[in-house]
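A protein chain is absent from this complex, but the other protein chains hold their places.
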Amino acid sequence: TGDSDDAASGNGGGAEQITIYTARDKKVADFVVEKFTAKYPEYQGKVEILNIGAQEILERVRAEKANPQADVWWGGTQQGLASGAAEDLLEPWQPSFAEKMDAQYKDPEGRWFGEILLPEVIMYNNKALTPEQAPKDWDDLLDPQWKDKIIIRDVAASGTMRSIYASMIQRLSPDGSNPQPGYDWLKRLDANTGSYAANPADLYLKLSREQGVLSAWNLQDVLLQANQSNMPFGFVMPASGAPVLVDGLAAVKGGNSEGAQKFIEFLFDDTLRADLAKDYYQIPAVEIADQPEWLAQLDLKPMNVDWDVIAKNETEWINHWNSQIKNKG
Amino acid sequence: MIDVTLESVSKRFARAGDTAAVDDVDITIAAGEFFTLLGPSGCGKTTTLRMVAGFYFPTSGRIRFGAEDVTRRPPNKRDTGMVFQNYALFPHMSVAQNVAYGLKIRKVGRADARRRVEEALGQVHLAGYGGRRIDQLSGGQQQRVALARALVIRPRTLLLDEPLSNLDAKLREETRTEIRRIQKESGTTAIYVTHDQAEAMAMSDRIAVMESGRVQQIGAPREIYHRPATAFVARFIGRSNVLSLPVTGGTDDSVTVGLPDGGETVVAAPVGHGLRAGETALVSVRPEHIGLTSTTEPGALPGRVTELEFTGMATNLIVDVAGESVQVAAIDVPAGLAVGDQVGLRLTRERMWVVRP
Amino acid sequence: MIDVTLESVSKRFARAGDTAAVDDVDITIAAGEFFTLLGPSGCGKTTTLRMVAGFYFPTSGRIRFGAEDVTRRPPNKRDTGMVFQNYALFPHMSVAQNVAYGLKIRKVGRADARRRVEEALGQVHLAGYGGRRIDQLSGGQQQRVALARALVIRPRTLLLDEPLSNLDAKLREETRTEIRRIQKESGTTAIYVTHDQAEAMAMSDRIAVMESGRVQQIGAPREIYHRPATAFVARFIGRSNVLSLPVTGGTDDSVTVGLPDGGETVVAAPVGHGLRAGETALVSVRPEHIGLTSTTEPGALPGRVTELEFTGMATNLIVDVAGESVQVAAIDVPAGLAVGDQVGLRLTRERMWVVRP
């Protein structure tokens, strides 16, 4: 990476523009870019950030394949990034942080890397329920007392939810060969589900307005909403463990790879990671020295999920759920 | 069968200056009567009809059907059938559908309606055109559809605004006979607007002559023709020479006037004309009541032909008599008569008549 | 100043069955001529005009202006001024703007255009109406705006589709004089459509009589009136009695026919009529060429009055002569004549004429 540093300084102030498609929150993105240009002044005014949804990033990058406009794809599910890689949209490389990273959080060919970990937990309205009343594990959600009290972000269109639901199936059929027990489980969950929310905002609204009191959602957003937006949300780390999703990034093939790589390297800067962990409740995909208090106290119990099995079966399972289970329980 | 009364009806349009389109009109039309409005373009005929139909409210005055005041009754409650001057056909319906519209509203049975539509189309010589779209018809054909549409419903009152203006003479004559027959048969009261005076004369029980929104004269056709009340009526109905002649004497219903050649003649006048010797009388004499003779005939006024126009049945001449232009309509003109020739004019004295200015 | 030629022009409308609206029409109109199309409603007059104006393409045949073939020339390159049967006034423009439209396109200067618009409005008796909106005009007034709009541009060819149908007789006469004057002055070739035969007679240099899309006769007014080619023309132009009489002899340009009362008379016939003794000749005689006399007059045909209609200038009678209905138009009717009376008819023999069926 020293080489690329030299190359950049060799170009003097004439650094090439970096275009970043990001699914990260605007505040996070602005915060990071500010730090980045502070460190690399030659990029002052040359970092262009487009805030778009993860799915839209995939669409855009795919459509722009002939003439890529983006350099960094920042924020996407493992599945999304993997299909990007499969379609030859991503640039393979080996950044300095790669060896520190657990193999399950990155692409073996170096086309994408995990950035943060998203444990999926049980979320509840802490104005309506005390921590004691809240369910303790996934199976508790099936208790008839929660009939119509659960709100679920609609599954098929949400990467997060797809992963949670697929994990629930895979939990009951480790090799994925017999999804039926999982389907039955989800059917009972559907029976307790009051309504499906259209998007995260809708989920937060419905939950805060007590149309329902429980949900399954990712830890980071629960903490963000509770601490930054005054939302009445609490979470429960399920006793049997939380599926942990990887949210990652990549350099886009055919873009300004020098700038992209510099930016991605910067994202794994230790102090930056610490700041992001502290203020934005991010759990980094690499070990960091300086863990904030909440993270240190967090008793993260990863569920043992075989993501390869899920990758193979997710579409089929979710389609089945969507057509045969949703609103039928 | 209902009589229609207009009681000092006026209509002023907001933005058309301050002259009234219809000005203090009083008309009583008897039930079953065929009543014609005659008058120059823009004199207020259509406006009057539209008030009777209910599309305008009179600015002042009232309209009665029989004893009922209908001044503000909505048009669809008046049972009038109107032929609009601009046809106002429903472009989205076929010819037959247009004609059937009023029948449908009157809940006439299907078969019956079809029969009546056929019949009405036949009456206006459009049998076989029922399936056509309106925009596939010629102007005269459209006009006939409009007529059939109004006739077929046999309304209590028929309002016909120049319903034959775009038809040829032949068809016009046939159609007007048909209209008259239907109107008589069903005892409909009809108000008719036409520009064709022969038509007005032939069809009407009575005629109202209007000018600038005011009624000039109401009367039976012959009365209006032979005894016009004013110079305007005399000139407007048919053509007329209105001669200004000096009054030399008179009785209650006639005056004696001097003629250009120095002679004198007694001319009928409306009772109470009030003309005295020394005043000038306006005397109306129609072109066809002036004969062409030779200049040498005794009592003939000598004149010189200044214009000569062949119109089919008659030849119209303008003859200059001592500086006044006199119109003459002659059936048989001496062969070879030409502009500039000297002729003698013989006035049919019993057809001369004193009019108001 | 240009002559207009239609060379075997036909027009068929796609959706109107297979009869042609205009069928193989050949007309040559001389430069500066005033040419009139006459014919019953729906006979194809408007369609013909529209082909000359360039709004329809003939299905077959050609149209020439002078020597040029203009069959497919766009309408704006034809320099024709047309009065549409439905006026086609621009509703979003004032009266003056409507009239000025053509002048603007011809880039006539502002002041000049205003003067000409004023003048044109005056010619149609609408002076002072320039600022009005079109929908504030009466039907006749709208028609006059349409006329002014076409006249003001002094086109090479004027196409007038019943431009006076909604005007009263008086105004119509004045306006037609005006049209004729303007047309003469500027040497415009005019094609005129009217339903008023008197008008056609008075204004036209030549007339074409059409029926069902075909031309029946082309000729000067007097020729058409006095020497109609066919029974249709005889009946359509003015009114006519077409009597079927047995031929007893004849020359090249006349035939001798037997009369109902047993007498015989020689009647003029077109050269080469080809009628022989024993055949039946169609003889046309106009109602006004039949005089009313007493039944006792020698040579008078005896008959019985079956209908009697007063029309102003003349009285129309229908007289039953040995089972045939004969129309008579009499200026002076014996006082008190009524339906059912016996009368004698005197035929003006020199005005009788043999026609084709």
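Note that the chains are named A, B and C in the order they appear, and that numbering of residues resets to 1 at the start of each chain.
In the analysis below, contacts are C-beta pairs under 8 Å (C-beta built on N, C-alpha and C of every residue); 3 or more make two chains touch, one makes a residue touch a chain.
Please note the rule applied: contacts and distances are computed from a predicted model.
K.L.:
Of the options "NADH-quinone oxidoreductase subunit I", "Protocatechuate 3,4-dioxygenase", "Heme exporter protein D" or "Iron ABC transporter permease", which is the UniProt protein name for the chain that has been left out of view?
P.N.:
The correct option from "NADH-quinone oxidoreductase subunit I", "Protocatechuate 3,4-dioxygenase", "Heme exporter protein D" or "Iron ABC transporter permease" is "Iron ABC transporter permease", the UniProt name of the unshown chain.
K.L.:
For the chain that was dropped from the view, give me its touching partners among the shown chains.
P.N.:
When the full complex is considered, the omitted chain touches A, B, C.
K.L.:
Per the definition of touch given earlier, which of C:Pro40, C:Gly54, C:Gly130 or C:Pro287 contacts the omitted chain?
P.N.:
Of the listed residues, the one touching the omitted chain is C:Gly54.
K.L.:
Using the definition of touch stated at the top, determine which of C:Thr28, C:Asn86 or C:Thr315 touches the missing chain.
P.N.:
Checking the options C:Thr28, C:Asn86 or C:Thr315, the one contacting the hidden chain is C:Asn86.
K.L.:
Mind listing the chain B residues that contact the chain we can't see here?
P.N.:
Counting over the whole complex, chain B touches the hidden chain at residues 50, 53-57, 72, 74-76, 79-82, 84-93, 101-102, 105-106, 133-135, 139, 142, 149, 153.
K.L.:
By the contact criterion defined above, which parts of chain A meet the unshown chain? Give residue numbers in ascending order.
P.N.:
Touch set of chain A with respect to the missing chain: 25-27, 48-53, 55-56, 59-60, 63-67, 69, 79, 83, 127, 154, 156-157, 159, 162, 195-202, 204-206, 208-211, 225, 229-232, 315, 318-319, 322-323, 326.
K.L.:
Kindly note down the residues of chain C that lie in touch with the hidden chain.
P.N.:
53-55, 57-62, 71-82, 84-92, 101-102, 105-106, 133-137, 139, 142-143, 149-150, 153
Convention: only the chains that are shown with their structure count from here on.
K.L.:
Given which chains touch which, is the overall layout a line, a ring, a star, complete, or other?
P.N.:
Topology of the interface graph: other, matching no listed pattern.
K.L.:
Counting in whole Å, what is the centre-to-centre distance of chain B and chain C, each centre being its mean C-alpha position?
P.N.:
22
K.L.:
How many Å are there between the centre of chain A and the centre of chain B, using C-alpha atoms for each centre?
P.N.:
Computed value for the inter-centroid distance: 91 Å.
K.L.:
Indicate the residues of chain A shared as contacts by at least two other chains.
P.N.:
Counting only residues that touch two or more other chains, chain A contributes none.
K.L.:
For chain C, which residues are in contact with chain B within the complex?
P.N.:
Its residues touching chain B are 13, 15-16, 38-42, 46-47, 85-86, 132, 136-141, 143-144, 161-162, 165-172, 195-198, 201-202, 221-222, 225, 235-238, 286, 288, 309-314, 316, 329, 331.
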